[in-house]
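Take a look at the structure below.
For this depiction, one protein chain was excluded, whereas all remaining protein chains were kept in their positions.
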Amino acid sequence: MNGQPDALTERETPRTPAPGVGWEEFSRELVEFFASIKLAMFLFLFIAITATIGTVIQQGERPETYVQEYGENAYRWFLRLGVTDVYHTWWFTSLLGLLCVNSLTCFYKRFPAVWRSMKQDKVSVSLAFIKGMKQQAEIPVKGSKEAVAQSLAQHFIEKGYRVLAKNDAGEVTLYATKGVLGRVGAHMAHLSATVIVLGGLLGSYYGFQEFGVCLEGQTYHIPRGNFDLRVDKFWIDYHENGSVKSYNSTLTVVEGGQQQMTKTITVNDPLVYKGIWFYQSSYGDAWDQIEIARVNIKDKESDKVLKTVDLEWQKEQSIDDLKLKLSITDFVADFAFNSTEKKVYSKTVEHANPAIKLTVNERNSVEATPWIFYQFPDLFDIKDSKYQFELVGYKPKKYTGLQIAKNPGINIVWLGSTMIVVGITLSSFIYHRRLWTKIVGTGEGVTVHLGGTTHKSQIDFQKEFRKLTEKIRMF
Amino acid sequence: MVRSLFLFDMTFWLYLAALTLYVAYLFARRPSMALAPAGYPSEQFDERDGAWATQLGQVATLVTVFGWLVNTAALLTRAFERLEHSGTFAPWSNQFEAMAYVSWAIILGYVLLELRYKIKAIGAFVVGIGFIAMGAASLLPYRYQTAEPLVPALNSYWIYIHVSVTLTSYAAFAMAGGLGVMYLFKERAELQGTQSRFYAAFPDLETIDELGYKAIMIGFPLLAFGIILGAMWANYAWGGYWSWDPKETWSLIVWLIYGAYIHARMTRGWEGRRAAIYAVFGFLMVIFCFWGVNFLLSGLHAYA
Partner (left out) sequence: MGHTMSEQPTSVSPATATGGSRLVILIAGAVILALTFGIVWLQSAKYEPLAVGKSAPDFTLSDLNDKPHRLSDFRGKVVFLNFWATWCKPCREEMPSMEILNKNFEKDGLVILAVSIDRVTTTKDIPPFVKGMNLTFPVLIDSWGQTDKPYKRMGVPETFIIDQQGVIREIVIGPRDWTRLDSLQTLTKLLNVTPKTAGMGPPGGSRRKG
């Protein structure tokens, strides 16, 4: 029987009779409710079930995705119930809050008893008390009361028990207790839940998380920290088989015009400065810049490729024999045209429809800035030019994806985490056991009345009890 | 890689042999055999049937130990193979290795359990689960069984602690699940009044129940620790210690489920049958968290 832990502690003081529904009675009921195990079980399971929702239905997606997958009607319900961002809804947060209240109330209600138990002196018990226990034994032993009591107390102490003794006329009572730390552990775990939630709240309100797309050679200002971050270098290392081994960025912090620190970051190894963390999160191909473009210059009449040039980004190149000056002035990865603003922009970050803006200067008389498309080479024609230009390849510019974050609540979360792990471990591996012994003198010796109880782990305790009984027999 | 695959295959067959022997042991016991009540080692009781059944049980134990040793060798060999190609060498770096590790932990837990409580009947159930885990691992497609280098995000020392601790908790819950099944078997037999020889070697229900509880009591703090370590790793890798991705969320769900179990045990009426069913249910959730999330749900954490 893993029983009611408080069955053997002092009974609660009887309720003072109050007229009608008094505040005392009401508050007592309230505490009972909030401290109850049933509430805890319900909350654990209910939170588990609602948490499942967020794993089955994708969180934080664009509305179109939901409408496509589940239909308009379902999507509207999703919005109403908060299904698209379950973990931040008011009701989910309230459940977590309720769990905190539950664990705190439990602590408030039950910890004092545990505390008392630690200091307790429960030596004054009756024989009937011992006889009524589940584990009890009666062992005749030769020897005097005092000698036997001494040996027994010694044995208990060797086994790690805290022993209290009481000498009465005709009998000696021993009380041995061990492992109350296991019960303390449970309460530590309960408190920790609130600590973690508090840390989490602190982090959400006063912290931030941002993502930065950064190019090599550029310096970015970090407003929240009032310093600058320069990306000195970005590179990717590969394994022999071609897969990515690591991607790394060398970053320099510049504050007040001075270089404060330089670090090469990679995944799992961020940079910290003034409490702001920079993580190597990802990388990709920039959608508005390239490094090199390979352009074919074709003769319009014969349709033959006269020359192939590699143009560097925004660097003019002269091809003297054809009397051409070319340079790339712009690039979009996914060509789109905004007709109201009359601007070209990149529809997405995918290189779905790449195009370069080529500035052409032919014989100093023809000047044009056409857009050349990678997938549609014949789309553009420069009227007075002798040549047709084709984009046959390009080397994209890689950007480094940095996650920038600050979390002032993190240490509180770690504190709470440590508490919960330590608390649960103590609670799992240490169990609170208590043994009472009454040594009564008989004619030729003594009778040892032994009784014991445990908070958990019945079988192990039974084994221990049996061993103890045998040991006493040998006294 | 060839050497570790060879050893993993041997492990599979040895666990199969061990399971078969344990089941044979259950059938070989005669009903006149005295049952060992809780807390009493069985060798103190009169063995009234021949040494035949007992010897079968001992061969079962020996083969289990052999299997575990080969499993250990397989994991070590895999670690060496990984060391040649990449920075980290944890032999639990992909789905296959993780499952082989869980098998290893289940069998280790079982051997320790048998050493302490000497109840061989449990072997059929717990070694059974260990075998199923190893079997499922060997059914994985080839590309999961190789020792391919890891993606940058996994290439960190955190893999040594976070993953191993969490997987060990899964093993503990698996043992509890096996014990839960055993409990239900025995309970049904008792209700039906079966006198079959099969149940002769089973310990009493209270023992099975308590051992299952113990297994969960070990798994629960391990899982808590594993989740926290995962949060710490996420904080170093992605800049946020909790992002509610399916894997993180599901491990929390599993933890909450077992948390409810632990609280339930303090309430009257939740020992025994309900606890056994709950332990099996919890284990199914663990399987989903371990396996299902990787293959059925997508997310930041889908490293199979």
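Letters are used for the chains, namely A and B, taken in the order the chains are written, and counting of residues starts over at 1 for each.
As a working rule, contacts are C-beta pairs under 8 Å (C-beta built on N, C-alpha and C of every residue); 3 or more make two chains touch, one makes a residue touch a chain.
In this text, all values refer to a predicted model and were calculated from it rather than measured experimentally.
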Checked against the full complex, the residue among A:E25, A:D85 or A:E138 that touches the missing chain is A:E138
Touching the absent chain in the whole complex: find that residue among B:Q58, B:T72 or B:S86.
B:Q58
Given the contact definition stated above, which residue among A:K109, A:K386 or A:R466 touches the chain not shown here?
A:R466
Mind pulling the chain B residues that touch the left-out chain?
1-2, 5-6, 9-10, 13-14, 17, 37, 39, 43-47, 51, 54-55, 58-59, 62-63, 66, 141-143, 146, 148
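Just so it is clear, only the chains that are shown with their structure count from here on.
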Enumerate the contact residues on chain B facing chain A in the complex.
38-39, 85-86, 148-149, 151-153, 155-156, 158, 206-207, 210-211, 213-214, 217-218, 220-221, 224-225, 228, 231-233, 235-242, 244, 246, 249-250, 252-253, 256-257, 259-260, 263-267, 271, 293, 297
Over in the complex, which chain A residues touch chain B? Could you list them?
1-2, 4-5, 37-38, 40-41, 44-45, 47-48, 51-52, 54-56, 59, 87, 200, 209, 239-241, 243-247, 266-270, 277, 279, 281, 403-405, 407, 410, 413-414, 417, 420-421, 424-425, 427-429, 456-459, 462-463, 466
